[in-house]
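A protein chain is absent from this complex, but the other protein chains hold their places.
For chain A:
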């Protein structure tokens, strides 16, 4: 197998109106790799992640998943917008977990998990339920399958959200500050699930404020500030021996 990275970002720029949110970001994530992105608020880390599954459209550059250009067909040096169906198909390859969980409130935990397999992957109901119960079991919640999100704690909701993303069997899991909205005592249960995924070789990108967790679980740590990747490398190297003043300034505040 040729070593095509699961995600490769090439020269990504993003403007929100006149705000230059991403200023030429290059990044690649290999299969089985866990890439954690840290940085101050407003540094563009969430925006960068949202560009990967096209929740944001990029202003310049290329996003590739398994080598496939996302969102566009590039012909004669121009970018032709893909039809919605192709974009939906590309999004299936990435699973996303949001800071605010975003579970579907009118559906039970199990219904949340099997919505994608049934509606998108056209799986049989029985098969999807088996898959869904397996995934809920994996995040330790099979006993709450019939609960609605409003009847669960934040940590439980986030674990259901992880199961929902896993149900699509994505190539990569994107975690957008998955523990930032949780009460402190509930953070651990979510991090344990993510750690378990990492052990099982899931390719992951993780935007986080949990520096300690990033150090423990990540293979690759990226520090972003003001829309740029300031520095990246092995977590221990970056955290213990930062090369840039901005990295040192940030770490001195959070560690």
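Assume contacts are C-beta pairs under 8 Å (C-beta built on N, C-alpha and C of every residue); 3 or more make two chains touch, one makes a residue touch a chain; residues count from 1.
Note that contacts and distances are computed from a predicted model.
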Inset, instruction - Given the choices "Tryptophan synthase alpha chain", "Amino acid ABC transporter permease", "Allophanate hydrolase" or "NAD(P)H-quinone oxidoreductase subunit 1", state the protein name listed in UniProt for the chain not shown. - result: "Amino acid ABC transporter permease"
Inset, instruction - Out of A:6, A:141, A:165 or A:186, point to the residue that touches the absent chain in the complete complex. - result: A:165
Inset, instruction - From the listed residues A:57, A:119, A:180 or A:241, report the one that touches the chain absent from this view. - result: A:119
Legend entry - Sole contact to the chain not displayed, among A:18, A:41 or A:150: A:150
Inset, instruction - Tell me which residue among A:103, A:129, A:206 or A:238 touches the hidden chain in the full complex. - result: A:103
Legend entry - Interface with the unshown chain - residue positions in chain A: 53-55, 84-85, 88-89, 91-92, 94-96, 98, 100, 102-108, 115-116, 119-120, 148-150, 161, 164-165, 167-168
